[in-house]
Structures are given as C-alpha cells and as structure tokens.
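One chain of protein is taken out of this complex; the other chains stay put.
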Amino acid sequence: MTLACGVDVGGTKIAGGVIDEDGTILEEHRVESPATDSEAIEDAIAGLVKELSSRHDIAAVGVGAAGYINKARSTVLFSPNLAWRDVDLKGELERRLDLPVVIENDANAAAWGEFRFGAGHDVDDLLLVTVGTGVGGGVVLDGELYRGAFGVGAEIGHMRVVPDGIVCGCGKKGCFEQYGSGSALVREARAAAAGGSPLSQPLLKLAGGDPLKITGPLITDAARDGDPFAIGQLAILGTWLGEGIASLTEVLDPAVVVIGGGVSEAGELLLAPVRAAFLPQLTAHEHRPILEIRKARLGNRAGLIGAADLARR
Amino acid sequence: MTLACGVDVGGTKIAGGVIDEDGTILEEHRVESPATDSEAIEDAIAGLVKELSSRHDIAAVGVGAAGYINKARSTVLFSPNLAWRDVDLKGELERRLDLPVVIENDANAAAWGEFRFGAGHDVDDLLLVTVGTGVGGGVVLDGELYRGAFGVGAEIGHMRVVPDGIVCGCGKKGCFEQYGSGSALVREARAAAAGGSPLSQPLLKLAGGDPLKITGPLITDAARDGDPFAIGQLAILGTWLGEGIASLTEVLDPAVVVIGGGVSEAGELLLAPVRAAFLPQLTAHEHRPILEIRKARLGNRAGLIGAADLARR
Amino acid sequence: MTLACGVDVGGTKIAGGVIDEDGTILEEHRVESPATDSEAIEDAIAGLVKELSSRHDIAAVGVGAAGYINKARSTVLFSPNLAWRDVDLKGELERRLDLPVVIENDANAAAWGEFRFGAGHDVDDLLLVTVGTGVGGGVVLDGELYRGAFGVGAEIGHMRVVPDGIVCGCGKKGCFEQYGSGSALVREARAAAAGGSPLSQPLLKLAGGDPLKITGPLITDAARDGDPFAIGQLAILGTWLGEGIASLTEVLDPAVVVIGGGVSEAGELLLAPVRAAFLPQLTAHEHRPILEIRKARLGNRAGLIGAADLARR
Partner (left out) sequence: MTLACGVDVGGTKIAGGVIDEDGTILEEHRVESPATDSEAIEDAIAGLVKELSSRHDIAAVGVGAAGYINKARSTVLFSPNLAWRDVDLKGELERRLDLPVVIENDANAAAWGEFRFGAGHDVDDLLLVTVGTGVGGGVVLDGELYRGAFGVGAEIGHMRVVPDGIVCGCGKKGCFEQYGSGSALVREARAAAAGGSPLSQPLLKLAGGDPLKITGPLITDAARDGDPFAIGQLAILGTWLGEGIASLTEVLDPAVVVIGGGVSEAGELLLAPVRAAFLPQLTAHEHRPILEIRKARLGNRAGLIGAADLARR
C-alpha cells in the first residue's frame, strides 16, 4: 500500500501526517509555524516530512496552504497569512526532500479529503464550505477537483452578498465571509453583549462579564445548553450560510454541500438553520433535484488527508 | 464533413439551422413557437428539422431550450416560458425524427458555441453571461461544458446580489438578473422618465413622450448619440454586471468572460463600465492572473451553433 | 361687520376674495400669476384688490405666499416658485393700495383659516398638514399662529425622514415631502406602471396606456372604484404621512391634526392609513392624550380665508 505525506500549513501551526490509501492517518505531528519567514517555513515543512519519512516509506508529499496556488500546483501566488509571494514551493520542497511534491489550496485539499474519505465519499460532485476564521470553499466536479482556469477558483468567501456591506479584510465590502464565518458569529455576539443587548447577558456572564472573552466554542456550548441568544446567533449565521449556499448552488449545482470548519462542530444548531434558509432561496426548487447539506466528517484533518491523497494521484 | 442540425426554442420563435464542423450555418429557418402546447412544439421542431434534413445530410440534432435539462441531456425538467414539465424531449424527438438528439440549456449551448467558434475559441475556460430579458450563464471548464451534478448549474441570473432586493419573476428577491439584465435597464429608464427625472427627458422625447416606448435598443442608440442619461443607465447596468461577474470569478475562475445577449450590442458603452466595476471587486486582484472580458461574436445564433456542435460530439 | 381681502399667490394663479368676520367669501376672483416678474406680480395683486375694493368696504389685506416671510410679516425672504428675494411686499402693496397689508406664509394662512372657521374651530392647538405638490405645514398654539423666532417655522415638508433618501427639490435628501406629498404619490405610481408592475396595469389602462397621464385625481378616482393598486398607493402615502405626523406630534403635541391639500380629497382612503400608521409610531401612546386626525374643511380656500382674517386682527 502506497503511503503519502500530507502537510497543512496554517498561520500558527504546521501539521504533517502519514496517510495510507484508505485515508487513515498512521502518524501525525505538529510544529510551530514561523509564518513571517518564507524560508523558515520551507525548512520546517521539510523537517517535518523528513522525520515522518524516517519511519515510513513515503511516495509523495501533498501540501495544503491558504492562498492562491497556480494552475500547475507548484507556486504559491499569494498567501494572506504567510510570507509567500510568487514562491515556487514545489521546487523548494523537492530540492530539500527528493520526493514528488504537490501544492494545493487548503480548502481545496479539504474538499478532496471529504470527497475521497469523508462526507462526500458517495457522490461525484461536492461543494465544501469551511466555516472558521473565514469562509473557504472547495469544489469537486465529476470526480475531479475543480481548480479554475488559473488555479484560484472556489474562493467563495469573497463572493459579495451585501452591496456596500461590512468591510472585509481583503479590502472589499460585503464579502460572504463577513456574514458567514465564525469571525462574524463572534463579532456580532461580542457587539451585542458590549452594546447592552439584554438577551445577550447570560452569555456575557458565561464569558466572565468581558465581551472579548466570548468565543465561537463558548457560543456553541451555550446554545447546546439552551441559551436563546446563542441559539439565535447560530441561526443568524446559518441563515447567511444557507442563503449564500443557495447562490452558489445556482452557479455550481453540486450534489452535496459539506459544511466543515470549526463552527460546524455546532452540528444541527448550525445545519438546521442552513437548510431552512437554503431551500426558499433556490429558484424553482420544486422543479429540480435538491442537494443534501451534510456535516463534514474529517474535522480539521480533512486538508492533511486530502493533500496526501492528491499527491499520490 | 459531418453536418448537424441546431435548434433554438424560444418563447415566441423556434429557429433551426444546418451547421458544419466549422460552425458555419449552411441554411436557417424560423417558425412561430406554439409555446403553450407541449406536443405542438415538438411537432414544430420535428417539422423544422425534417425540412432541413430533406436538403442536407444531417447526422445529429442539438436542441437548446430555456430551462432545466437533466444530467442525461434528455429531459426538460422545467421551462419557465414553455409548457414542458418533466418531458422526455429527446425521446419525443428521436421517435419523430429517427436521428440522435441532444437537449441542452440554451445559455449552455450558446457558451459552447462561443467556446468553439466565437469569442472563446482560444481558451479552455470560459463564462458566458447573456444580458437580455434575463441574465443567463454558461460555463466551459477545461474544454468541457460544465453541467453540474444534476444538469442545472450556471443559472447565474438567480445568484442573489441584494438581500431583500427587487422581487424576481422566480419569486425570490434580489436576483442578479433584476439588476444586470436588459429588463432591468429598461425598467429603471422607464421609471426615471415616468417619475419625472429631468435628465431622462431627452430620452423620453425620443420615445415620443411615452415612457413605455423606451426600449433597450432606444437606450443604446441614444447612448451612442451621446445622451448622458442613456450613457449613465448603461453604466449602471455595466456596474452591476461587473460586480456580479467579480463574484462569479471568485467562485469559477474562468480565463475569459464573454458578454452576450441583446444588450451586448451596446459594445464598449456596456463593456467599459463592466471592466471598471469588475477589477476593484476582485479580491487580491494584484496577486492573481486577471481574466479578459470580451463581447460575444456569434450574436443570437450562438445557441443554434453550439447546440448543433454538442449534438455532433 | 369688517371686511378684509385675502389673497393667495400661487405659481400659476393669484386668487383674491372678500371675506367677512365669519369667514364667508363674499366675492372671489382669479388671475394669471406672472411668476417670473416680481413687480408684475405686485401689480397683479394690487389690481385684484382694487377691483374687489371698488365693490366692498375693505379694511385690510392679507396675502398668503409660498416661501419664507420675515418675523415682522412684511418681507418675503425667499419664495421657491416666485421671483421674490428679500422683497418688502408689505411696503410695495401698501404703497399701491393705501390699505394695511399683512404677509403670511400660505400654509400658515391656511392653518389659521382652518383654526378659525374650519376643521380646527373647536380647539386651541392645531397642526395643518397640506398634501399637494409638496407637504406644507402650519401650526396654531394656544390660539395663536406659530411663527418661530425668525418667521420661517412649520416647514414640516423638509424634516428629514430617510437618511440618504430621495433627492428633494431643495437639494437635501430624504425630506418628508419626497414621501408624503401628492408628487410622491404620482411619482411612485408612474414608476410602477412604467416599470411593468402587473398590479398597476388597470390604472395604466385608465391613463390611456401612458404612465405620464397618471395623476393624483386619477389615482383617487381609481381607488374609489376599488382598484387595489390605487388603494395601495394611497395607503403607502398615508403610512408615510402618519409616521411623519407621529414625529411631529412628539415635538409639537397638537390637539388636532388637519389634513389638507389636494390629495386630502381622497378622504378616508388617505386618512384611514394615516391614522393606522400614526398611533404605533407615537411613543407611550397608551399613557398620553391622543389627538384627532381630521380632514380639512375649507379646501383650497383655506389660505385666502386665513390670510384675510389675519389681516383683520
């Protein structure tokens, strides 16, 4: 059985794992990410892979990273959280490792992971929506990862959903991720609590009276315990997600939408509002096959697993 | 050289043509469309094809129709302007014609036509945006027509661009085609003229003083003659289009966007504002390859030509 | 019984009448208004008064005019539709007539007329809202006409009701009269008809198919005949009026609001929605005395009658 190494490069951590052909992680490590130093990250990735390959017979390496990867899957054109600008990461790593390397956008890699071994294993067409700090997306079409003409597609978090809306970190206004991300969830809950909304007071109390201590997991926990404000905030988030997914469905027509990312841990507290908002926003939904909306299965290891599998192909 | 017959079924007319392998139309006919009678349309299509095949050696028939076509390209699931609901149109026509038939969404067929013989002949990835009564879309990816999991993708006109926006014919609010179509252009110009906007008075005069006589071609003509209101109305339309195309580009990442449909006849009066609005709405555009926005080349025959070519494949 | 002459100076007509102490019009005349020539209007007013005084023993002259009148009731500071800018109209007319003259804002004069002889004859505190081309206002407090510190108060039509709203003729955005006037009624109905609103088609037919032939009286007539669109348009207008009157009531606390101006001819078709919208927009309405909303009684002669009565005092 051929083994591959999957690497997930984030802003604070680099995770690496040895993955077999069934998507099983045989061994996994994490190291700090020296995010601001381009060469240091490359060294860190190479070190991680070398350590894993000292104990496993690895055939290829797949690296998932946030940002734009070129069509040839070799160069990081731009990464919002890391130092890379037009860096031939494939070349740099192959030089250090003497192994074939494939670079992929992290959400694309995660979509591939869920398609191969997770929530989309039974279909050919899938849209992954990751709900975390931002909103990421990955698309599988007819069993192939969708990469676009230049390799930079599926950036669904920057579809505009509100003209003249909330300013996004990217500089535009009204981007989907300003309404559908975990950051939006936290921002709105904190603002309500700090602005004096009476309904938010129990959650504020859970946060020790400090609005800045309100976090996504705290909201999810409170919602599970029945707190109406927390349930409502997840429902508002889910509504934005459902409406955005409807727009994406008009364009992409996937068979399954998989909701991943940290906030997807809220489960039905998030997914029920997503489904409720989705259907009425789908044109002529009584005359077309309706996709399924599912929770992701591979958690935060989808990228790792997907990247390794892409490298093996 | 293999010839194919292309048919474009509209709400008022059915057009049929004989197309060669270079996309050239050898002969073309149009008949009235008996839109409300499902069988009568099928008979009309068959009659048209029979007439053409009496004079040409036709190998296959491609039919483009507005609406949802199933993944197998055989059944019209739903057509907004025609009587078809879950009709096996391929079967009905093959029974009448004894020729292989392929059914395709009309905007998809037009996208294929522009890809093969028109404005996108030199690229592998293309998004066609047709600006007419509504806003239609067709996508070609890696040289293949993109059809989605259920065959109903690329319905870009129903992507929501304004929450709680203008009511659409589909029943939703804020659909792209309520802002980016020729109907939107005419609606806004008429409303301004009827509401007493001083700037609109010269255009109103051109329309004989009756706001209802303001049409898309009249606006385009006035704009060409330098009328500031008409130029402005096309610029507003172009801005909505450019902003919507930016959102679509985040998701689809095409190499070329082709603007077709009747309003594209306005040329640079429309395309210049589209381009001006597009770029600032594209996240991190300084770090990614930028697509080209081009005018369609095949006019209202793109669907005919594309459908024929699809049938031949 | 002392008689006085009342004059109402409009943009197209000048009306003059002889009024007795009971508010009865003994004789009335109208002449064209030479609106663009300041002196010519003064001559026309003087001619009209002289003719009336040749047959009646007139003690004083009251002139109502749209615009800002100074605190001393002598000078027209500014008139939007007439040529006067800082004109001592009282002096000009007294020189021509040898009679005491009082100048008053037209809506103020109308408010005084309704207070003395019309819908507000039984109360001490009244707000008149005139719904015509614009929205005008006049206020009577404790039995005295309210004139403000500089004589330019009660300009309720330019209270802002929508931030960044519709551009007003005055140059500001979102003024009350852009939502609560007869012009707003007509503008919206024409825009809906010209924009293709299906509901508006019967009214459009009544207008001979030309949206520009839709007028306020046509809408009122259609509403009386049960046309749902016309009824709805009057209800939308009435809602804006009721909401604006609620804001004015928070500030002014009148005992009676009188709705005048041409559109008030619609009667309960307008007043019922005004009342329905008013109450929920009044803070703590269950804890305060509630004013009455009444239709004006003196029609378009309220200004004439009021101006004459003010002159006599």
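Letters A, B and C name the chains as they come in the text, with residue numbers starting at 1 for each one.
Criterion: contacts are C-beta pairs under 8 Å (C-beta built on N, C-alpha and C of every residue); 3 or more make two chains touch, one makes a residue touch a chain.
This one's a predicted model, so the numbers in the text were calculated from it and none came from an experiment.
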Report summary line: Within the entire complex, the undisplayed chain is in contact with A, C
Query raised in the report: Which of these touches the unseen chain: A:97, A:194, A:218 or A:284?
Result: A:194
Query - Residue of C:30, C:50, C:96 or C:158 in touch with the missing chain, whole complex considered - result: C:158
Report task. In the full complex, which bits of chain C touch the chain not displayed? Write them out. Result -> 68, 77-78, 80, 85, 123-125, 137, 141, 146-156, 158-163, 168, 170-172, 175, 243, 246-248, 250-255, 280-281, 283-284, 287-289, 291
Report summary line: Where chain A meets the left-out chain, the residues are 187-188, 190-196, 209-212, 214
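Criterion: only the chains that are shown with their structure count from here on.
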Requested in this report: Examine where the copies chain A and chain B touch and state whether the two sides share over half of their residue numbers (same) or under half (different).
Outcome: same
Report task. Select the chain whose centre, defined as the mean of its C-alpha atoms, is least distant from the mean of all protein C-alpha atoms. Result -> B
Report summary line: Taking each chain's mean CA coordinate, chain A and chain C are separated, in whole Å, by 62
Requested in this report: Using mean C-alpha positions as chain centres, tell me how far chain B is from chain C in Å, no decimals.
Outcome: 52
**Report entry** Geometric centre distance via CA averages, chain B-chain A, whole Å
**Finding:** 34
Report summary line: Two or more other chains are touched by the chain B residues none
